[in-house]
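With one protein chain withheld, the remaining protein chains of the complex are depicted in position.
Letters A and B mark the chains in the order given here, with residues in each chain numbered from 1 onward.
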Amino acid sequence: MKLSPEVKAALHEPATDTEAALLERTWARPRGLAGWLASTDHKEIGRRFVVTAFAFFLLGGVLAALMRLQLSRPELGLLDPDLYNQVFSMHGATMMFLFAVPVMEAMGVYLVPLMIGTRNLAFPRLAAFGYYIYLFGGVMIYVAFAFDTGIETGWFSNVPLAGPEFSPGKRTDFYAQLITFTALSAMVEAVNLIVTILKLRAPGMTLNRMPLFVWAMLVTSFMIVFAMPTVATGSAMLMLDRLVSTQFFNPAEGGDALLWQHLFWFFGHPEVYIIFLPATGMVSAMLVPFTRRAIVGYTPVVLALIATAFAGFGLWVHHMFAAGLPKLGQSFFTAASMLIAIPSGTQIFCWLATLWMGRLRFTTPLLFVLGFLFTFVMGGLTGVMLAAVPFNLQVHDTYFVVAHFHYVLIGGAIFPLFGAFYYWFPKTYGRMLSERLGRWNFALMFAGFQLTFFPMHILGLHGMPRRVYTYPAETGWGGLSLLASIGAGVLGLSVLLFLINVLLALRRPRENPANPWHADGLEWSTTSPPPACNYADLPVVRGRYALWTKGEPTVVTGLRRDRMFVLVTHVLDAQPDHKREMPAPSLWPLLAALATTALFIATIFTPWGVVWGLIPVFVTLVGWFWPKQDES
Amino acid sequence: MSEKLNSALDTAGPQAGRIEDLWWLLFGFCAVVFVAVMAVLVAALVRRRTPDESMEPTYAGQRTALRYVGAGVLATGAILLGFLIASVTTDRGLDEIETGGARVLTITGRQWWWEIRYEDARPDRVVVTANEIHVPVGQPVLLRLRASDVIHSFWVPSLAGKRDLIPGRDTGLWIQANRPGTFQGQCAEFCGYQHAHMRFLVIAQPPAEFDAWLEGQRASAPEPATDEERRGREVFLAGSCVMCHTIRGTAAGSIVGPDLTHLASRQTIAAGARPNTRDHLAAWVADPQRTKPGARMPVPELPPADLQALVTYLRSLR
Partner (left out) sequence: MKTLHKLDVSELPEYAFGHRSIMWWGTMGIVLIEGTMFVALLGTYYYLRSQSTGWPPESPPPDLWFGTINTVILLASCVPNHLYKKAAEREDLRGVRIWLVVAVLFALAFVAIRVFEFRTLNCRWSDNAYASTIWTLLGFHTAHLVTDLLDTLVLTVLMFTGPLKGRRFVDVAENGMYWYFVVWAWLPIYATIYLVSRGGGV
């Protein structure tokens, strides 16, 4: 299309108010329900993603409350064994598959394009598809649960218990398909983030100048690319065993019960680092404004992220030490499981040095970082203990392990996440959360957590196994169990307090503070909330801490404002390479997700679901990719 | 009832003892590390609390700080190396047993009870029982572990670490008690509905007592002495009980369920779910699903008089 001389001239200048308004109209999605469903705005998708993940967090929390209620006294008959087994299984699957990984992905989807100075993710419609697939999978499993067909054999569903002979009915098939849904969503968002981070960074943002949160999301996304397919393959094999009588896990016909465990834990161990590494990125991001200094040891921290990702794939057998595998192999996994404490320790020491040398501001996000340090270090130390095979053989599959993984997951991921909520809430919603309520939120969450999970170390050492729906009074586990249940109540209250804080804040009028924390990241240079186009003029980056870099700011000019263009740059040095027009909002991702959901659910009931389900999937994919006629 | 030890910190055998030593070593060092790290954290928080209004960021001091980070990493590495050595040494120690002449037991995990089989070179001296293991004090016992259905895990914390029972492969564990006592064990791998009620006892006795016990277990079931006991045996043999249970010395020989030949000599019933008293036994037999919902034992539906006779007979099986 030929541009008039005036328009052409305006292209080469930073945006005036009129041009910014034009740009905003270009990038804004249509109004109304159809527009809402068709949105390809990463911020809108990211918000939806976070809110949905948080809803699953609440559901998982309710399930945990039921468990703690049942276990607060010996031989309490509130839940019968069948219901309890579904409850603990749904709790684990919800937290791991429907909350922890998706919420970290979601934070990446929202924050990464803003942090790297671009307008959207590399594949905006794919991002929408990934969200819908996740949503539908989560809805499916909870509908199944409501119909007494929920997961019943634990979040890692060992065979043969989960096989066709010992888990008849459809419960475990829904479990296996939940894995397919959530793995697909995660893989799709991971590829999206990798390509966005490598190819869409603002000019001047070399890898060496990338924010640590972006590094963490990059490394995490690579982990997802290698871990998720493995579990998806395993769960497909489980479905095949159950649906069409393959013999993968049947020892009588040459299969092996341990094959499942190898496939699952090859994914399962990296999975916890997939949850943890983004949280470390959040910690690094939040420490900068609240210590008023650069992170000590940027390069060691980046190397630690990468080392953790690689090493994380070499630990999985430590979940299987009781299975009687050869001792030499076990020693290798002991060594690897201990060694991974070194990169984690490196990050911790760098953060401690940053705190030591910084000028501290005790905001709510910083409080959560401090809570994280206390709790995660303790959890990491029990992890090192668990790496020792002889000790592992005593406490494996007991409440000691339950304590350990809640310390590293809640301490290591959820505390930073809540800090991140307080930190980026003003950017997303244009108002601050109350600091006063935030302090109470933190205090209750910290105290409630310690009260709930510390006693479990002792319970495990004193013989209490996992996944028991009740226990006899003579075991003496009643006292500490009651304490843990009370702590769970306090933890629940703290989450309630958080929700109240959010709701009260949303009812206040917007103050739109662009940079309330006087922070350094690019995202703080745009408005709160950001406009649909993220930046009226794309920034050029001249330093690692973008807003703290001295000198005259530089912007990108020459990108059309009447069409949705982003700038594609080189992988290593982020020099501008070419421009790319982004696709308009579209309903095809939703339709494709619906078709894929139909295929997945049909396959639970009949193998022909794959064949017949492929037809609508094909049609929607063609509709998605078929290019629109150009106006010119 | 005597005390039943059930703790990895209250040990009575060399296996668990070595692991307990390793635990205290790990715990000690980890506690020191934790306190040290937290001390640094607290110090970082309390120093330099000058109300500094300047918003200017600083970048200075990175090099010195990195030296400390490096020192921390080296110290971490050294401690981990120590832990690795301690772990491997303890692991080797667990293997140092004189297994020559050790008694061999085959333990089969079934949903939701433990079949115990005392092996012997002579088939007529093999003993089969359920849920209660007797061992001689001071002598190693080799456990051959099998699963007949799903994965279970054998764990008696006061004596040893756990070992999984996996369908399709045999695993092994040796245990030894160094003093007499009763030690609680439980299944430690989720195995379905009644995983929570799949418990067992290990009872360590002085060798002479143990030999006597084993000899007693070898004998067939005692003949009923009273009319009620006889009636009870008839109820047993005529009803559905024989579909699953063996009582040596009678025609009942099914191995689907626990061997009942010496049921009355055991301390608990239903895999540790209830103490072995008349009332509990009667309740269990009358309606197993009440005690252990999902258990594979069906409700026998006996008239009350028959039920009482049956229970009397069962209580005579010492």
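Things to note:
Heads up, the rule we're going with is that a contact is a pair of C-beta atoms (placed from the backbone, for glycine too) under 8 Å apart; a residue touches a chain by one contact, two chains touch by 3 or more.
Computed from a predicted structure; not experimentally measured.
By the touch rule given at the top, the unshown chain touches A in the complete complex. Contact with the chain that does not appear here is found for just one residue of A:D256, A:E271 or A:E523, A:D256. Of the listed residues A:V103, A:A122 or A:V317, the one in contact with the hidden chain in the full complex is A:A122. When the whole complex is considered, the residue among A:W36, A:F362 or A:F618 that touches the unshown chain is A:F618. For the options A:T230, A:Q347, A:S481 or A:S586, the residue in contact with the chain missing from this view is A:T230.
In the full complex, the hidden chain is touched by chain A at residues 11-14, 122-123, 187, 190-191, 194-195, 198-200, 203, 225-226, 228-230, 232-234, 236-237, 240-241, 244-248, 250, 253-256, 259, 262-263, 266, 537, 540, 552-559, 567-568, 570-571, 576-581, 618, 622, 625-630.
Just so it is clear, only the chains that are shown with their structure count from here on.
Between the CA-based centres of chain A and chain B the separation comes to 38 Å, rounded to the whole angstrom. On the chain B side of its complex with chain A, the touching residues are 4, 6-9, 16, 18-19, 22-23, 26-27, 30, 33-34, 37-38, 40-41, 43-45, 47-50, 52, 54-59, 61-62, 65-66, 68-69, 72-73, 76-77, 80, 83-84, 86-88, 90-91, 94-95, 111, 149-151, 153, 155, 157, 160-164, 166-169, 171-172, 184, 186-196, 272, 293-294.
Partner chain B is touched in their complex by these residues of chain A: 80-82, 85, 153-154, 158, 160-161, 165-166, 251-252, 255-258, 288, 292-294, 296-297, 300, 322-324, 327, 330-331, 334-335, 338-339, 341-342, 345-346, 348-350, 352-360, 370, 373-374, 377-378, 381-382, 384-385, 387-398, 461-463, 465-472, 474-475, 518, 520, 545, 548.
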